[in-house]
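Here's a structure for you.
Just one protein chain is left out here, and the rest sit where they should.
Per-chain numbering from 1; labels A, B and C assigned in written order.
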Amino acid sequence: MNATRTAILLIHCPDRKGIVAEVSGFIHQHGGNVLHLDQHVDFEENVFFMRMEWSLADFDLSLESFREVFEPLARRFEMIWSVEDSARRARMAVFVSKQPHCLYDILSRQETGEFDVDIPLIIGNHDDCRHIAERFGIPFHHVPVTPETKADSEREQVRLLEAHGIDFVVLARYMQILTPIVVDRFPLRIINIHHSFLPAFPGARPYHSAYARGVKIIGATSHYVTAELDAGPIIEQDTIRVSHRETIEDFIRRGRDLEKSVLARAVWLHLRRRILVYNNKTVLFG
Amino acid sequence: MNATRTAILLIHCPDRKGIVAEVSGFIHQHGGNVLHLDQHVDFEENVFFMRMEWSLADFDLSLESFREVFEPLARRFEMIWSVEDSARRARMAVFVSKQPHCLYDILSRQETGEFDVDIPLIIGNHDDCRHIAERFGIPFHHVPVTPETKADSEREQVRLLEAHGIDFVVLARYMQILTPIVVDRFPLRIINIHHSFLPAFPGARPYHSAYARGVKIIGATSHYVTAELDAGPIIEQDTIRVSHRETIEDFIRRGRDLEKSVLARAVWLHLRRRILVYNNKTVLFG
Amino acid sequence: MNATRTAILLIHCPDRKGIVAEVSGFIHQHGGNVLHLDQHVDFEENVFFMRMEWSLADFDLSLESFREVFEPLARRFEMIWSVEDSARRARMAVFVSKQPHCLYDILSRQETGEFDVDIPLIIGNHDDCRHIAERFGIPFHHVPVTPETKADSEREQVRLLEAHGIDFVVLARYMQILTPIVVDRFPLRIINIHHSFLPAFPGARPYHSAYARGVKIIGATSHYVTAELDAGPIIEQDTIRVSHRETIEDFIRRGRDLEKSVLARAVWLHLRRRILVYNNKTVLFG
Partner (left out) sequence: MNATRTAILLIHCPDRKGIVAEVSGFIHQHGGNVLHLDQHVDFEENVFFMRMEWSLADFDLSLESFREVFEPLARRFEMIWSVEDSARRARMAVFVSKQPHCLYDILSRQETGEFDVDIPLIIGNHDDCRHIAERFGIPFHHVPVTPETKADSEREQVRLLEAHGIDFVVLARYMQILTPIVVDRFPLRIINIHHSFLPAFPGARPYHSAYARGVKIIGATSHYVTAELDAGPIIEQDTIRVSHRETIEDFIRRGRDLEKSVLARAVWLHLRRRILVYNNKTVLFG
């Protein structure tokens, strides 16, 4: 989008006077040119949120120094904050089961540069998608999961993720529930796609439930994985109309398009550091 | 739409060979010209559904005679069926509480001819909307409801509905739960608008629940009222995207537009006899 | 939404370093607490846009003084800017022809407080909607328009608008093209609703054109009126799917719902001072 290297600052803190003035003053004083500023106050909770992106062209601090020099100001406002260099390329792992549509979609986006990310490995609890990984030249690891071996399998997953320096994980229609063995190691760093409009139809076979209930619209939801099933912070959702002429098979077929695009948008937002999580909800900066 | 008087036949029955041929042959043989035929088979349930509309211009049977002459064919296929003259004007009652937006919307549609219906009365459990009814020249009945008087109030509602020959009732953001005293008298003839994308967020304060859950899309659902709260056959739904910048007040304000249009579409479908209910689901003929 | 009185500042200027820091510092220094800040840079044009809203509770300047004291800073950055008190109630006129649906929708929103606005008069080139105006207690002026009398009629319209201190005009399916006699007096202060997805199908009978072209989606567009027909800055648009089963009459009927909600959203955005116009385009602050 933007050839210049930029820094991205995410902040939330109790709302008070003067936060924008102080922070933008600080950036300005060090030579940073603010390119995007998106600020928001949740008046229900009295919480201030801000995403600020500035050019590093004339900025006189390295991000390491920034972290140090900015800390007193941050502490004064009781900020929870992070700063990142937009040029740093994240490392993403993909988990799959048997269905390949989300995997294909992700890999083609990565290859064509839409996702500026490295994918050092793909993990499948089945071996079905191996040939797809191989076509794209990405190592595929088959880690079978049975009720008896689940804990061991998850420890193996964690080992692989850590060995490859993975930043975050995308569950591309991975049909296993992850336990804290994995989830606690990657808090707010595992993105799932659920094939319903949550909170309607959590859990298994949501298209069948939607059909049985006779809804006129079906949906898909991407969210961060937390301990509770399908209850993590929602990142993105979308819906389409269905008619009485459509069967469950039609729901499944048409739903795949929703799943692909909703998951892809969540990954994109995550990669661009546009997501801030607060109170089990996401703030998505425009 | 169509100046010619038409008959509308709704059928469902076990699926078998030859139903379309027999029924369309019957209509043709009596001089009816089929204008619309919408047929559908639910292969999960093996049920055949059909809506047929034909011109009465050269039809050689009155609908009374039709009902008699068609019965043997209908019995042979074990049909559940109904036939109606599209020119018959239905009589609709509207129930309201304090919020007027759906009421205004319905009355303006009726006045401008979009709803071809008579509205002999409006019933409110509060008196707030009386002046609106009066502006449109429609009698308003204030029937207060308290926990103690609820049964009596509902009997009074039924009395009013029956005294006015009401065919069906529209709950235009009526904030009381109806008991079987009313519901059993008007089976599949009470249309409600619920301000969420059911089955998500049934019951009270759905916008607050949607806000708390952090959904990215809100919705509205119109459905026929049954004994179970917000669980009747869904007629129509719609959704809109919301952003983190929006407050609960924004959800409520923007949701009103959904409520108005979703309720209006359900009423329109009901008036046009386009809804067939089966297994707590609706089949909506295009 | 917000009980506290607020000021709303809209700015656009060539993009430069330090604008946010300077402006937010200025507001902070005078005791203003920023509630909303939405900033945006158009990198194609190198233009900086900002909407800032702050509480006037502890602000130490009147808006009159603000205008004076802020001017040097504004001049330094070559800003085009305006500031308004959100509590000031705007005065809106509505123009109608024969179709009442948008008028009903606007008046019911105004009455129920969704539109925080005064409506001192409604002007119709036909007399058909007079009874609606009267129901809501708003003076109705019948100003007939014929090709011969058009200029005189428009001068009469301007006279009425000015006599009533009107801030902006809403064309609620007003079927006449306005000439510069009116348009030049109310630059970017006349909002029209066009019944197509512009720039497709400008001009007359867009539903008929959409039907003839066989589109699968129809739309509506609200925009500010400029000298060129249906070519002013677009404020809001929306679309719905249509099917081959639908006639032109269905398009017209279903399109009315779009027209109502799209026009209403444009009016709401205008009232909330969320619209900034630049290069014949609108920037809509969230």
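The rule we apply is simple: a contact is a pair of C-beta atoms (placed from the backbone, for glycine too) under 8 Å apart; a residue touches a chain by one contact, two chains touch by 3 or more.
The structure displayed is predicted, hence computed values, not measured ones.
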| item | value |
| --- | --- |
| Touching the absent chain when the full complex is considered, from C:S55, C:S97, C:Q237 or C:S261 | C:Q237 |
| Residue ranges of chain C at the interface with the undisplayed chain | 40, 43-44, 49, 197-201, 211, 213-217, 219, 233-239, 243-245, 247-248, 279-284, 286 |
| For chain A, residues in touch with the removed chain | 1, 100-101, 104-105, 108, 111-112, 114, 135-136, 243, 245, 247, 249-250, 253, 256-257, 261, 264, 286 |
| On chain B, residues whose C-beta touches the chain left out of the figure | 2, 17-22, 24-25, 27-29, 31-41, 43, 241, 286 |
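In this text, only the chains that are shown with their structure count from here on.
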| item | value |
| --- | --- |
| Between chain B and chain A, distance of the C-alpha-averaged centres to the nearest whole Å | 41 |
| Where chain B and chain C are represented by their mean Cα positions, the distance between them in whole Å | 35 |
| Residues within chain C bordering two or more other chains | 286 |
